[in-house]
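Yeah, one chain of the complex is gone here, protein chain that is, but the others are all in their spots.
Chain nomenclature is as follows: A, B and C, assigned in order of appearance, with residue numbering initiated at 1 for each chain independently.
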Amino acid sequence: MVKLAEWRGKEVFRRYGIPLPRGRVVRSPEEARAASESGDVPLPGVLKAQVLTGGRGKGGAVRFAATPAEVEEAARGILGMEFKGEQVRELLFEEKLAIGRELYVALTLDRSQRLPVLMVSPHGGMEIESVDASEIVRIPIHPFVGLSGYERRRALRFLGLPPGPAKSMEGILDRLWRVFLHEDAELVEINPLAVVGDSLVALDSKVIIEDDASFRHPEYAEIPDDRTALEEVAREKGIAFVQLEGNIGVIANGAGLTMATLDVLQQFGGRPGIFLDLGGTDNPAQVTEAFLLMARAHPTAVFLNVFGGVTRCDTVATGLVEAMRRVPAAERFPLVARIRGNNEAEGIRILQEAGITSLRQLEESARAVVAAAGGPAA
Amino acid sequence: MVKLAEWRGKEVFRRYGIPLPRGRVVRSPEEARAASESGDVPLPGVLKAQVLTGGRGKGGAVRFAATPAEVEEAARGILGMEFKGEQVRELLFEEKLAIGRELYVALTLDRSQRLPVLMVSPHGGMEIESVDASEIVRIPIHPFVGLSGYERRRALRFLGLPPGPAKSMEGILDRLWRVFLHEDAELVEINPLAVVGDSLVALDSKVIIEDDASFRHPEYAEIPDDRTALEEVAREKGIAFVQLEGNIGVIANGAGLTMATLDVLQQFGGRPGIFLDLGGTDNPAQVTEAFLLMARAHPTAVFLNVFGGVTRCDTVATGLVEAMRRVPAAERFPLVARIRGNNEAEGIRILQEAGITSLRQLEESARAVVAAAGGPAA
Amino acid sequence: MSVLIDTDTRVLVQGITGHQGTVHTRNMLDFGARVVAGATPGKGGTSVEGVPVFDTVEEAVARTGANATCIFVPAPFARDAFVEAVDAGVRLAVIVTEHIPFHDMLTMYHYGRLKGARIIGPNCPGIAAPGRSKVGIIPNVVFRPGRVGVVSRSGTLTYEIVSGIKDVGLGQSTCLGLGGDPVVGTSFVDALPLFEEDPETSLLVLVGEIGGSAEEEAAEYIRHHFHKPVVAYIAGRSAPPGKRMGHAGAIIARGRGTAESKIAALQAAGARIARFPYEIPELVREALADAGTR
Partner (left out) sequence: MSVLIDTDTRVLVQGITGHQGTVHTRNMLDFGARVVAGATPGKGGTSVEGVPVFDTVEEAVARTGANATCIFVPAPFARDAFVEAVDAGVRLAVIVTEHIPFHDMLTMYHYGRLKGARIIGPNCPGIAAPGRSKVGIIPNVVFRPGRVGVVSRSGTLTYEIVSGIKDVGLGQSTCLGLGGDPVVGTSFVDALPLFEEDPETSLLVLVGEIGGSAEEEAAEYIRHHFHKPVVAYIAGRSAPPGKRMGHAGAIIARGRGTAESKIAALQAAGARIARFPYEIPELVREALADAGTR
């Protein structure tokens, strides 16, 4: 999942012909001022922190400016800030338009129907989650046919737009559909889509590109995401790694087993916080890398819970033993291992030779991990 | 059906990235010579008459030239000629490449399966009709999926190409599929597609665009086709008009009824040669136009055979009576009328008032027309 | 039940407010068809020939229980109209509109297949079952109820032939005009089983024309699976090769689709061949007499 910052999403929109305010990205207060003085961005203008988390307006990450001096000051204020844990490095500086109604429009996937779905609401400019369901129309679109005229008309009827903005909306819907399709998007959202005079303008963008389609879209590979530093290292190594609050590390294979392990650990008072999914690897070196990564996150104790399928137990055992040999003394952690499934006997033998016991039951293993991490949380 | 001249088809190919020889269209011997002298088209070169009928090679409409003087001479020779009834006004002047094998590739519609079909043969450079069926592979392509990798591989296996040209072919197949789809083509054909070194080059093009899709492709509207002057006038007026050998004119509505009328006339020794299909018009003025057009083709006699459905009998009668009033004396012709179907009684009444009798049976009508045209052909 | 339609067919007319839509709604009603709704975007709330018009097919279906549609909308919008009808649950569409790009028809045909919706047409006269119902544009005057089925790729030629059958005192069970476009929703081969199963049909008149291979495929089907008498006529025996006679169906190319090949195939399959349209009624009589089912 590649979340595009607002300005990157708008660059995509621009390529497909979706109308946008005039504006540009700036990375320093001086650049912002120069952009207003040169007339590149007409005043009054709006400056918005380019961060991936929502709620910028309330959080002070959006400011308005009427003169070049105000522009520079606003830019300085936002560029210095940390917004919900994210350092603000880029601003989108745009003209401030005289807007009328604000609409919502998005395309995403309806998993149950296995169809893309167009969502439209006359209530734009607020979180769509807070809009009443009856105020959102959901129109499934068949991929073999594409967005049909009658589906466009249905969306327009729901919005009740006058002819000018309605005409503009038709074009935007077609273009947004093409963005969704051709960019392999998980989500394309315009909120708000504002009425400006007789037309519509996309005031914000939210575009999420599917990771799995990156082989078709190398252009998105280099875009930063909201990962922690260790998560980024893990991603580069092809390891699924999630870091949250909590002191127990969990190395498992598969999302379901990872979550079940989490459920059991919490049941016994543990606080799991570092998750490492080996997925379907069958390479001992990959397992070793995973353990070394885990060590760098300084867990209080680690639970290795693997059920061998594609990933064989002996592969995991070999990789684990090698990792234990290489972990620096300062990063050592108590370990509880449970390996089952394909090549289980061989895996257990390898562990035993290295002095590691593999427990058989999930319940007893979870209790042991919680104990090793210092007992149940208060 | 818009048949594109070779150079127009190649312009389309160029837009989609299909490899072509270097070359350009020229319209005078001087222009041809200048193109070779400037190095625009490297020598030796080939000059090809841009006509819509096949068999140019045998017909002397393709010539080779090694020097600018030869280029000018060849161009002069071809530009002056009339090729199978068509005046040659344009030449395609291209570099002559050192070619190896010649292949055939085309996309068209399989009506029975209702699927596009890719046709590939290792025997290019000759009329595909003369290639043995076992030497052509036909690969249906589902429009919901597009050209699949396995279908490409099947085509490549059949051709047995070495790696370089095979790689080139993969790209060409993808691009040709896109031409077929996005240009609303009835036929896209490359014959021959020649091996040149390690790659493939399209030496000819045959592209037919579907008339019915012209609302999506205004760019093809102005392209000349192989119609006679009267056929062109008819087309502009929205009347289906076909002019062939024969002296009897037939005005009917619908292709099936027109053909059945033709069958019956020939049975009785008539020589029908001018066909005018009223189609589904319900406008008397359109009927009048049709008759005036027919008059300009100087038929010996005319058979009006209409079965009223969308086109009502009274509409046809009204239009006919008006036309008879307006046809110049020099262009008058004997007329046999037969109108049946919707509003039949009213139509017959209108004709009768104008002194025209409507016959009831197809057989007797046909005999009457043949008699009016001077009796059965020898 | 007759073929595809019957007295319980509830017809929707898409494009009812246009000239053809209005005229043929009147004709269908006169024929006894239950035309229950029209649909034209922006014209919801009005009525045509007493038939209520809705903005959307979804609403028309919900309010009137329409279960078949007759599409008159202009070619650039026909694909959309069909998809709207299918998505609203309609499973039989007669598409009268001509000049629909065949690339659009490919999408429509296969989308229909995916959803279980049958198309008759495009560019076709539609379906008429005298005494029962009609979805399409075949003139009412040519019909009388009877036991002769007619299936055809042509338009007006079909009317001519159906009328000829009536003129000699016979009647028709169902007449199905398939249209002659490059891509049709229902071909002869698709239509034959319907007539085979229809208890109202004793004999089938098949009207073909030159071009394509639909008649040859029909002959193959008849030979193996069709058990009623067949009288066939192929138009275009004398048509010049390579020239289109009015529409895209009637073109001879690459030595296939000639009248000779079609006639030979149908004859070999046991069909009686009419050389001219006016020979059909007599052949029908003969065949019925032979079959003893007149």
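Here, a contact is a pair of C-beta atoms (placed from the backbone, for glycine too) under 8 Å apart; a residue touches a chain by one contact, two chains touch by 3 or more.
Predicted model, so just to flag it, every value in this text is computed and none were measured.
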Full-complex touch with the removed chain, picking from A:Glu30, A:Asp212 or A:Glu232, is A:Asp212
Full-complex touch with the removed chain, picking from A:Pro19, A:Pro122 or A:Gly341, is A:Gly341
If the missing chain were put back, which residues of subunit C would it touch? 110, 113-114
Positions on subunit A where the hidden chain makes contact: 1, 109, 111-112, 114-116, 129, 142-144, 181, 184, 186, 210-213, 215-216, 240, 242, 244, 252-260, 262-264, 266-267, 275, 277, 279-280, 282, 306-310, 340-342, 344, 361-363
Spell out the interface residues on subunit B facing the chain that's missing from view. 142, 144-145, 148-150, 153-154, 157
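In this section, only the chains that are shown with their structure count from here on.
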Pair of chains whose C-beta contact count is the highest in the structure: B-C
Let me have the rounded angstrom distance from the C-alpha centre of subunit A over to the C-alpha centre of subunit C, please. 54
Could you pull out the residues of subunit B that touch at least 2 other chains? 144
Residues of subunit C that touch at least two other chains are 107, 110
